[in-house]
Each structure stands twice: as structure tokens, then as C-alpha cells.
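Below is a structure I'd like to ask you about.
Every protein chain except one is present and positioned as in the full complex.
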């Protein structure tokens, strides 16, 4: 046989599970999109179509929903850990389980502001509005011994309206760009960070607090960096997280440079004093890099931030 | 000539203008997507290709950016009014101008929380994160005499995790649905409301405050209504706005019923006590209706909420 | 009660039905996305939440799938007519039914080209590849007496690489555009045409042939028109259909002007002889118009092409 099978994996993708927890009248929501990918002894199903080693993707879907009941959803990471452990430990042919999760945040609708006298004075505790803003992500991989947890976020759009310059760059035959001494810097943050928790014997991080703190440090570094290049800002964002959170060893960013071009208003007899910008779609600069704790080995795949 | 020209309009769509206002170190953003549609004496350009009456769409784009400098952007509505008046009053062949605007909200990145000791103690006042959540919309139409202002929002996703029932409906040969006495009610609100300001002689509403209040009342009505049908909730949302805001006479909603199906966990020996739901994509219920002040004539086009 | 209910409708949207017909080994596909909207005596469900007149949206979904079996899907139009008639005639409170359908085309995968000697010489007649290109649409409305059928297409992207000019337009203070004597003309055609079949007594058009012919005439008119403006091209496209197809009385287009800007290569010492273009995303010109048979009353809503 002149062709052979290489790396392969399968499972059910994008299981949309919403878990409501009722604490008396006060309800809580977890809203996840869960994707399961299993790999192991799967040669036969590819070569001959024998499904003798195949747990159906439909079963992996059922497991997601059943586990939301059996284990609850404390955090996306904890939920993924329950699932990955189950698949690897319960099915002989499955050697590695990778669980990817997106989480959508909700906040409560405020009703007790004194203005809402129409129906009742009571605060409503079961009404929510989706927060919008970033999507939180995690990827849990388990091979029966070691864990890898890579969490992050995507689609967090930020902008500095000043404190950004770009000059002193290489100029070749195709260079026409003018140097900029006060420009808008805007990007949609896509970030993935790797936790150094790898073993059941280690103390597990507080996933919810860690996410909240990583996000906060990243935003503050973006705001507080006087930027000479988006690369410099990226490095500051990553460095701030590594320095602030001992449970995180590595972070990879994919940052589009969302160009805001100063509009030339001179043809109309007007001066544009950094006031009016055209927000362009394509093309965009794209800056990608890994920042990591000195001495650790990089493990986040270079292409992961595109997912 | 056996065929003739009917209603027609033209212009530049989706001009993405960002306006920065600098109040010392404190910056403010307005981030709009502006579409211009002009109509009037345009037979010739369709029949013969003569552009003698055609102001180029490129010019309408330039006007959007120039006006952002000349008039500033106090609100999307006020900006649209400046633009519509200009096109109708400055170009003889143009009889009606319709300006559609989407607005994206931004909030400040908090930096002075005491934890941010890395660079400086000062609060940064030029750093923003896009708020996500709903897109604010407005449509300004001017025919040289009267104004029509239809504002609103879209993609505001809300959920009640209880206080929703659905029963007592018609059953025919194709009905299999079980009655529900405690279900999730979730929707993506798309709403358009019409102001009764139509004339330069009238006092203009406070567009920013009116938007904020309409949004608040709508959300509170959604939260506070004990729902027997999404139609009932819709009517309460509209009615609350009409009753609270004298400047608004009419509102139209397009509300998808974002189905959250209770997952059957019995095959796994588990009881699902309104805890685990599958969030479905398609198909979805779609409820659309106009609510209006008694005595006024409805004017919001039935299809407008789909835009 | 100071607020009242205006126009309203409800139903299940985006029912994705695929119908396979087996003619021996030769299979045929119809792939539709069907949306149902019903209106009638629905005051109670809005005012009090009583569902006594409400056929559940879930039932309308079931009906779509059951009718695909009972009536087959000869064409999207014929299928919509079956559905609309059923809802209006079988449910007392329902006065008007509007069925919107999108259709996705498939073509056969060719297997008998002589090169495919791996498995067998036989042509496979149950394998398909989705055609891509345009989405076909129709909207059927029935009020118990009269029919309105508005069919069309969207997302049909076309380009002329020459035979397009744009000059002789109005110039005002904000005009900077240079006149063009040889430019690319490109657009994504969105079109809706109305049939003059309104009555069960009339002979029904051949919906499949009519679609195919309308599409062909529209494309040929686009290709064959030497264009001085996109408006002129639009009118020719519409006029060609009205003149060629007696069953169609009115057509409305929404045509974005997909700008292809000639790139300035002079800074690099190169001459761009209409060879290298930048395809821009936003903003874009947007040209919308109705073309109709002389003497008929326009009935296609102005905003329908945006759907």
C-alpha cells in the first residue's frame, strides 16, 4: 500500500450547551460551545471502514450534555477536564482527548433602579443580557498522564487614540508610507495562554480568577504602553501577564493592525488635526508572536491563534 | 418604450468614520457606519447614462468625512440630519435624502485600580475597549420639508431563565409540540422606533438620552414580564417605551425565538430539572409586530427591522 | 389603553429541508430554506398572552417537512403555494400567509470521464457538488383570494473588465473623483421580480424555466451593455427581462458598486495600463431601482432587496 494514514482525530464539534443553576430566585448561567476531538487506535476505520473502535460522535455529544448535569459547569476549564478524562479513561482505543470550548458571558438586567415602577418593586434575578465583547476560549488536552490547558480570548477590540508612533523603519523601492508621530493604534485581541498545571498532583489554578486577572493585565498594558510599534505593545501585553500570573508560562497573540487612516480634508479647505479617521477593513497588518517565561519550552502551536 | 423606471435611489454605503474629540488628555470617540441614499430627478442616468444630475457616490463619501470635521458628531441622529439637509438643499435634482447610520459603542479601559503599578499611577484617558453588545441604528429621511427619524438597535441578546410558559395553543394534524409551563425565553432584539419630531420648528429630542432611556425601558419590560408568549413580551416591551417616552410614537420589533431545548437525559438515568439546555440555531420562531400610540398612523415599513 | 398593536406576523423561520427523489439509480435533490410568516386575528396573544388563535411555530415547521413528502418539491414557488394555501384555508384566524424560500443549487459530480478507472466504469448518479454562485429566492403571499409571487436571486457576482465609463457628473465643493473612460464594473446582483400570476384561474408560469430565462437575460444584458453608469446597466438588465418574459411585470435591483481601484504604480516606476486593481470592501456605491412594465402598478417593497 503506497499511502498511509498520518495524524487523525474525530469528534462532535460545536455542542451548544446552556447550564442554568438556581439558587432560590437567583439564577446563574454558563453558556458554552464545546468541541470534542479524540484520537488513538483508529487505523481500521480509515482503511476498511470498520467502526469497532469508534465511539460515535453522537455519543460524545450526549456526554457533553450529560456531564453538564452530572458535574455542573464550574468553569470552562474544569468542565473540559472532566470530559477529557472521561474519554481517555473509559475507552481503551482512545489515547488522547482534546476539548475546545468557547464561552459567552452574560450579565444581569438591572431592574431595581427606582424608575421601574410598572410591575413590581422586586429585583428580577433570572434576566440576562449577553455581554458581547470577547469570546473566552480554552483547550484541554489529556493523554492519560499529562494535562495541557491553553486558555485565552478572541474578538476583544481595543483602541488607543494617541501615544502611538511609527517611524525609523526600513525603506526600499516599494516604500511609500509616511512616518507617523501620533496615530491611532487599534486591534482585535486574539490571545492564547498556557498554564503550567500539567498534573493531577499539582494544585489546580483558580480558572475564573486567572482569566479575569490575565484579561485585566493585558488591557492595562495595552492602555499604558507608549507605543513605537504594535510589536512593542504586544510584547508588553504578554510580558505583563507572565510577570503577574505565576500559573501562566507562555502566551501567543495574533493582533491585526486595524488601520484608522487620517482622512485628507485639505481638498475641502479643512485641517484634520487628528480628528477624523477612516476605519479600513482590508488589508490589515497582522502581528503574531509568542511571549514566554525565560527557560520554559514553547508549546503553543504557531497557528493556534487563528482558530 | 414598454418598460419604465420606478422608485430609485443611489449613494455611498458603509462609510466607516471614527471621530476623536480631545478634551485635554481626555479623549472621546464616535464610531459610525454611515450610508447615504439620494433620490430625485434621475430618469436620464437610467435611460441614457447621462450623469448630468448625478452627484457621484464618491462625493457623498467625502461629504461624510468632511462633515465629521465641520459639524462634529454630537449624536448619530444629529449627524444624519446635517447630512440629509445638505444633500437636499444644495443639489437641485435631489429631492429626498435618506441617511442610515450604525453606531458602535466604546467604553474606557480602567487603569487606576491600584493594581496597575507597572508604568505610572495616572489614569489613561485615551484607551478604549469596544463595548460589544447591541449596534445602535438610526435612519434620517428628509424631503426638503419634513423629517422622519427612525432609531433603534439590533443584536441585543437577552434571556429569561424562567417566568415563561407556552400552552393553550391551536392543535392540528401536524402539531406535536408539548405544552411548556417553565421554559427559557431568549431573543436577539431588533427594534426600530419612530420619533414624532418632523419639523425644524419643533424642539428636537435629546437623542442620546432618548436612546438610553428607550433601551432601559425595553430591557426592564423584558425582565419584568411574566410571559405566556413571546408576542405578549414584545407588546409589553413596546408599550413600555410608548408610555415612558412622549417623543416616540411607534416601535417595530423583529424577535427571533432563540430556542433552548431541554435535553432529554433520561436515557442516561439522569433527571433534567430545567438545568441543561441545547441552544439551537435553525429553525427559529420569528415574531414581528408594531406597537404604536393610539391615534397615530403607522409609518415604519414592515420589512425595516430585517435590515 | 394608550398603545395599540399594529401589523404583526409570526412563524418558523429557516426550516432547512432537503428532498431526495429517486428515479432508479438516478437521484435528484431539492435543497431549500423555508420561512413561514402568518398573520390574522392575533390581538389576544399580544395583549393577554392567550394562545387560543395561535398555531405553534413548531407546527408550521412540521408542516414544511410533511408537505415535502405529501406534495414533493417541484419548484420552490409551487412548494410555497402549497404551504400558503394550507395555512390560510385550514386555520380560521389566519388571514394571510407569506412563505419565503431560499434555494441552493447542486450539480452532479462527473465520474465517467474515462480517467476514473479506480472502482468501476459506471457513472455515479447520486453524488453532487453544491453549485455555489447565486442563491435563488421566492416569496409567496396568499390572502385567501389573490396570490403574489416575487422570485429572484442574490449574491450573483459579475464583472465587466472594460466597456464601462463614468464622467460628466455634478461637481460640488466635496468632489475629488477623477472621470473614468475605461473602468471595471462589478456588482453582486440582488434582484426580485414579480409575476403577474395572481389567481388560481390563470395558467401558472413554468417556474423553473422562467427562473432560468430571467437569469440568462439579466446576465446577457449585463455583458452586452456598454455602460456610462451602473444605473444605466441596471435599467438594461431590468428592461431585458420585462421585454423577454411576459409573465414578469416588475423587477427591483439592489446593486452594490464593487469598486476595483486602479493601483497607482508610478512611485515604483511602473505604468498601470488597466492591469492591476485593488478590490475594495467598504464603502461601496449602492444603486437600487425598480423597472416595470408600462402601465402596471409597482408592488415590490423598496426594502425587499435588502433581505
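Order of writing sets the chain letters: A, B and C. Residues in each chain are counted from 1.
Keep this in mind: contacts are C-beta pairs under 8 Å (C-beta built on N, C-alpha and C of every residue); 3 or more make two chains touch, one makes a residue touch a chain.
Predicted model, so just to flag it, every value in this text is computed and none were measured.
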### Query
The chain left out here touches which displayed chains?
A, B, C
### Residue in contact with the excluded chain [from A:26, A:206 or A:243]
A:243
### Task
Could you tell which one of A:55, A:124 or A:276 touches the chain left off the display?
A:55
### Summary
The one residue from A:35, A:111, A:137 or A:190 touching the chain left out of view is A:35
### Summary
Of A:91, A:135 or A:213, the residue that touches the missing chain is A:91
### Query
Mind pulling the chain A residues that touch the left-out chain?
1-16, 35, 37, 42, 45-59, 61-63, 66, 90-91, 93, 166-172, 174-177, 227-229, 231-232, 234-235, 238-239, 242-243, 250, 252, 256-257, 282-294, 298, 301-304, 306-307
### Message
Using the document's contact rule, name the residues of chain C that touch the chain not shown here.
### Response
15-22, 27, 29, 31, 62, 65-66, 68-70, 106, 109-111, 113, 115-116, 118-120, 124, 126-134, 156-163, 184, 216, 219-225, 240, 260, 263, 265, 267-268, 270, 272, 274-281
## Note on the structure
The missing chain sits against chain B at residues 173-174, 176, 267-268, 281-282
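Here, only the chains that are shown with their structure count from here on.
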### Message
If every chain is a node and each touching pair gets an edge, what shape is that graph: line, ring, star, complete or other?
### Response
complete
### Query
Rotation angle for the CA superposition of chain B on chain C, to the nearest 5°?
180
### Summary
Separation of the C-alpha centres, chain A versus chain C, in whole Å, is 37
### Query
Measuring from the mean C-alpha position of chain B to the mean C-alpha position of chain C, what distance in angstrom results?
25
#### Entry: CA centroid of chain A to CA centroid of chain B, Å
28
### Query
Out of chain C, which residues touch more than one other chain, so two or more?
174, 176, 282
